[in-house]
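This part shows subunit A:
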Amino acid sequence: MTGVNFQFTRGKRNKANRTRSPATERVLTQLKMISQRRKQPKLLQVCQEDHIRHETITTAFKLYRQEINANRAKLLLKQYESIKYAMEDLEQINSYLFHEANTNQKGKRFDLEMRIPTEYPPNQIWLHDYTPAEVAEKK
Partner candidate 1 sequence: MIVSRTPIITQEIPEFDQQYQTYQSELEKRLMWTFPKFFYFKKGTLAERAFRKLQRYPSAPQPGVYFPHGKPDIKFDRDRRLKQDIVLRVPDEVKVNEAGETITTSEVDDETIAAFVPNSRTTEADRTNDVLSLERKLSRTLYLLVKDQSNTKGWAFPAFPLASKQPLHINAEVGIKTLGGPNMKLWTVSNTPCQLLKFSQGQLAVESAENVTREFMIKAHILAGDFEAPGVTHAWLTKEEIKEKCDGAYFEQVAHLLAEN
Partner candidate 2 sequence: MSLFAKVSSARVAMRSALLSTTLISTLRAALPATVIPVRTATKKAAGSRTSMRDSAGRRLGVKKQDGTLVKIGDIIVRQRGTRFFPGENCKIGRDHTIYAVEPGYVRIYLDPFHPKRRLIGVALEEHLLLPTPHFAPRVRRFGYAPIERAVDAQAEEARMLKQEALQLPEQLAAEAAKRAQDAARQSVLALQIVAFVELPAEEQTLAGARLLAIENQLRNGRAIADAQSITSFDYHFDIRHEARRAGIAPEETERLSQQYQEMASKVDAAVSFHSLTFDLIPHMSATDMEAAKAQLVEQLRACVKTKKALSKDIDAAVVFSAEERALLKRDYLSEGIAGSVKVFNKDTRKVEVIDAAKLGFVPTL
């Protein structure tokens, strides 16, 4: 600890008349900040009923999430199957369209107007009077 210096105190040094330099105080505060002593909560002890209730809750929630995830996976699989079906049929009937539909759209990006859902709607919910740039230019 650098910057520790003791000021002179009259008589015997004890807790009451102890003085520390601001630097020491700062270091002590910082150490106290990261120390777990006196800041840790008491161990959470639950009774038998609450233990089982807690177990029931966590099990139910786990199963609930599992069900949702399984349904989502099923849906994605179905979507993939339907894309595959459409593309296989397209390959049979029109090779040009198939090729166009199968080209990698490299560099494709989301539009700037695309928004992420927010908790509350914006003041202007929807931009109704939209005119595309090329249409506006023509006018």
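We take it that a residue touches a chain if its C-beta (ideal position, glycine included) is under 8 Å from a C-beta of that chain, and two chains touch if they have at least 3 such contacts; residues count from 1.
Selection rule, in plain terms: all candidates are chains of the complex that A comes from, given by their letters.
It should be emphasised that the depicted structure is a prediction, and the values quoted were computed from it without experimental measurement.
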Practice task
Using the definition of touch given at the top, pick which of 1 or 2 touches subunit A in this complex.
Solution key: 1
Handout entry: subunit A - residues contacting candidate 1, complex
Key = 29-30, 32-33, 36, 38-42, 44, 57, 61, 64, 75, 78-79, 82-83, 85-87, 89-90, 93, 96-97, 100-103, 105, 110-111, 113-115, 117-123, 125-132, 135
